[in-house]
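Left out: one protein chain. Kept in place: all the others.
For reference, chains read A, B and C in written order, and residue numbers begin at 1 within each chain.
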Amino acid sequence: MAIFVDKNTKLLVQGITGREGQFHTEQMIEYGTHVVGGVTPGKGGEWVLGKPVFDTVKAAYESTGANTSVIYVPARFATDAIYEALDAGIELIVCITEGIPVLDMMKVRARLDQSSSRLVGPNCPGLLTPGQAKVGIMPGHIAMPGNVGVVSRSGTLTYEVVYALTQRRIGQTTCVGIGGDPVNGTNFIDVLQMFEDDPETEKIVLIGEIGGTDEEKAANFIANNMTKPVVAFIAGQTAPPGKRMGHAGAIVEGGSGTAADKIAALNAAGIKVAEHPEQIPELL
Amino acid sequence: MAIFVDKNTKLLVQGITGREGQFHTEQMIEYGTHVVGGVTPGKGGEWVLGKPVFDTVKAAYESTGANTSVIYVPARFATDAIYEALDAGIELIVCITEGIPVLDMMKVRARLDQSSSRLVGPNCPGLLTPGQAKVGIMPGHIAMPGNVGVVSRSGTLTYEVVYALTQRRIGQTTCVGIGGDPVNGTNFIDVLQMFEDDPETEKIVLIGEIGGTDEEKAANFIANNMTKPVVAFIAGQTAPPGKRMGHAGAIVEGGSGTAADKIAALNAAGIKVAEHPEQIPELL
Amino acid sequence: MNLHEYQSKFRFADYGIPIPKGKVAHTAEEAYTIAKDIGPPVVIKAQVLTGGRGKAGGVKLARTPEEAQQCASTILGMDINGHEVLKVLLDPASDIQAEIYLGVTNDRAARKPLIMASAEGGMDIETVNRLTPEKIIREHVDPFLGLRDYQIRNLAYGIELPRELWKQFATIAKGLYRCYIASDATLAEINPLIIDGSGNLLAVDGKMSIDDSALYRQPELVEMRDTSAEPAAETEARAAGLSYVKLDGEIGCMVNGAGLAMATMDMTKLFGGSPANFLDIGGGAQADKVAVALRIILADPNVKAVLFNIFGGITRVDEVAKGILDALAEVQVDLPMVVRLVGTNEEEGRRLIEEAAIPNMVSAATLADAARKAVAAAQAS
Partner (left out) sequence: MNLHEYQSKFRFADYGIPIPKGKVAHTAEEAYTIAKDIGPPVVIKAQVLTGGRGKAGGVKLARTPEEAQQCASTILGMDINGHEVLKVLLDPASDIQAEIYLGVTNDRAARKPLIMASAEGGMDIETVNRLTPEKIIREHVDPFLGLRDYQIRNLAYGIELPRELWKQFATIAKGLYRCYIASDATLAEINPLIIDGSGNLLAVDGKMSIDDSALYRQPELVEMRDTSAEPAAETEARAAGLSYVKLDGEIGCMVNGAGLAMATMDMTKLFGGSPANFLDIGGGAQADKVAVALRIILADPNVKAVLFNIFGGITRVDEVAKGILDALAEVQVDLPMVVRLVGTNEEEGRRLIEEAAIPNMVSAATLADAARKAVAAAQAS
């Protein structure tokens, strides 16, 4: 088992004919992900990488029975793409796109909360269940199947950690990038609960960063609701207040969201916090 | 027992200092309803009919512990009054006001559906549990306690029926006016379910009218979910299509919403439909 | 409140929807000038707030300005379903390659705006819905999110619109939805939306209904109300705060409350008569309101008898009786009247009516009794 994606994933690619969409679709197919088709308005009827292209998610859904969708469309069209997937009944929507305005995401999130669909991202690297399916932009070959669940707000930092695990022959159930935006579809707690419920996941790595209070909430959740060991790492101890560190959500505001606060909360909850990413395999 | 309102009702009057609000507050107090206070922005601190006036529902709620609110404010302020009551945590909101635009009510209803509060109305006469509480504008003395639940989209037609029942010594558990607008907070099915669950209610009178398909849905609901006998009456058999009969919701549009359709649906569900209001007591 | 075709289309144009460059004429001479101006052939269309103008001969094609003048003179003054034609719209005739339906309405069951498109434009949407419901593509719009681009694509895809027209279609659909919302409409409809000879979309006919409850915030639309197009009695009733609808029967009804008014109308039918009107005088029933209501009822030449049905709730029945009697002192009524007063203080109310001993007025205790008496009186007179 795994969480979010596996051999049963039937993936639709929104923005399949774009440069990024096409490149990563090829990568996902190569990895063995079951891509059933793509959507690009105005290009319905064409074929890309041997997959049918549809004009609308609705048409694609009806024709392919996709249960998952990944979004590579530009930021200004991304919220519409999310609503379209939601409305068509796609269960899992993974939005890679970076740069969606936060007011738009607040609305998206409010709509999501009224539906039974789940959004991962936006501004995230996606999902990787080693040996089964890869949805998004994570490099597939740095991972290997195993029993560690990885959840992270970051991209390359996650790869770094996953790669370090793999090099020590510590495999992963699923690697989950929840994204670096201040408002997103899935947060740490959602994923932690899923890992807790997943029989194959034995240990968990949580990679947080400055900004917001999701790590503090996760610490509290772990202390009260989880039986499986969690090792954490928080990036941004040297980040100055009031400055956005690349990710839209990585900012210390009004004294809140510091790495120190997050590490203190995790420590208080009895969670081991690595001093640097390479320490994580040892702490597991 | 009864539904919606009873001796435990602690009522707040929104718009208590207005002409209508003050008049009906007096009537409600006379009837024995437990009115705990009122709200009129800018008049907080005053007293009306021996009841304290507050500037905001929040302040009134915190100070009085009201569980029910009735709204008499003019149409252009009524949606704000509903949102305010909702946001303050009032469980039951009864909106008497007529003339709220339908697009506004669609939004109100969407918000309501995400809350645990209930709205009755708008454009309704309110609620009357004979001998216990009266919330709204129904004449209290035409009713008497008993075992018949009454639910209606109309005002005076309801009074007519209730009065006819009372004259035959057939008492009522609760008389519910759900209002004549096309989009409202509580519909027939909601109330029918409550009557079905109310141990004191033994029989039910349903008074419908042209427009929409709520009576058809109610017929279907009664056939499938109810054990208690229901007698119905539908007004508007002689109403022409495309014309609004007083109530915003009373209109036959595109061939839908005719009295004939509704009566046929009720008959098909095995529900007795009175030919005229005065027949109702006989059919019970 | 309904808008005329020309009002609807001109408003659509404000929202970026392409419409024929037409003009309104009130006289045949004006029609001649306009036809010359916009260049024939032109279509001359009666502007009436009722359906079926085509069948009634209210739409004609003219190949010359002279022909346009002739057609206009035929159409102007025509009676279509009881509506007199006072204006015609002259549009340049379009080369119609295909007819599409596009409309936004509020779906009361779903409690959301509903946008619908169909490749079967030209006929009314209810007919399409009855004959080939699968040819209507429907998208419910979240009132908070508004019409989204993907929903427009779902419509365009569903009606198999040629792809080169999707962009135009999106502009029109967005414009129509914005117009619907900004106007507090309950219906905004383009039918047909045609594909013309040059392969462009054009809104050839349009229709809008406005939510009466929202008119307080739509002063511009209130200005557009064409009172010349509705029975004078309805205009008068509205001004007096009465809710009145003219019908074809012979029993004038005056009732407090909309539901009770409908029930009263139905009762006249049940006992063999038919109602002349719907009339809700609202709460209270003061003498002045009753007087206006009486005048409106009496202005209808079909009325043979008047039926008062008043439920006294908060207002006591004896007070209402006084109001009626005061009104009768103001308004001369020669027709037979039946008065039924019920509710609080009903005995006292009835006594007042009886004591007044108005020769052509009788009292009734029950609604059935009242309806029977009114029907009998109407048949006798």
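Things worth noting here:
Here is the rule we go by: a residue touches a chain if its C-beta (ideal position, glycine included) is under 8 Å from a C-beta of that chain, and two chains touch if they have at least 3 such contacts.
Values in this document were obtained by computation on a predicted structure and should not be read as measured data.
The chain that is not drawn here is touched, among residues B:56, B:167 or B:267, by B:56. Only one of A:17, A:33, A:129 or A:158 touches the absent chain when the whole complex is considered: A:158.
Checked against the full complex, the candidates A:10, A:228 or A:244 give a single residue touching the omitted chain, namely A:244.
Within the complete assembly, residues 41-42, 44, 55-59, 77, 80-81, 83-84, 87, 107, 111 of chain B touch the chain that is not shown.
Panel shows chain A; residues 24, 27, 75-76, 99-103, 105-107, 109-110, 137-139, 141-142, 152-160, 163, 180, 182-183, 207, 209-213, 233, 235-240, 243-250, 254-255, 259, 275-278 of it touch the chain omitted from the view.
Definition applied: only the chains that are shown with their structure count from here on.
Here the largest set of C-beta contact pairs joins the chains B-C.
With centres computed as the average of Cα coordinates, no chain lies farther from chain A than C.
The distance from the centre of chain A to the centre of chain C, with each centre set as the mean of the Cα atoms, comes to 54 Å.
Distance from the chain A centre to the chain B centre is 48 Å, each centre being the mean of its Cα atoms. Centre-to-centre separation of chain B and chain C, using mean CA positions: 28 Å.
Of all residues in chain C, those that touch two or more other chains are 142, 144.
Residue numbers of chain A whose C-beta contacts span two or more other chains: none are found.
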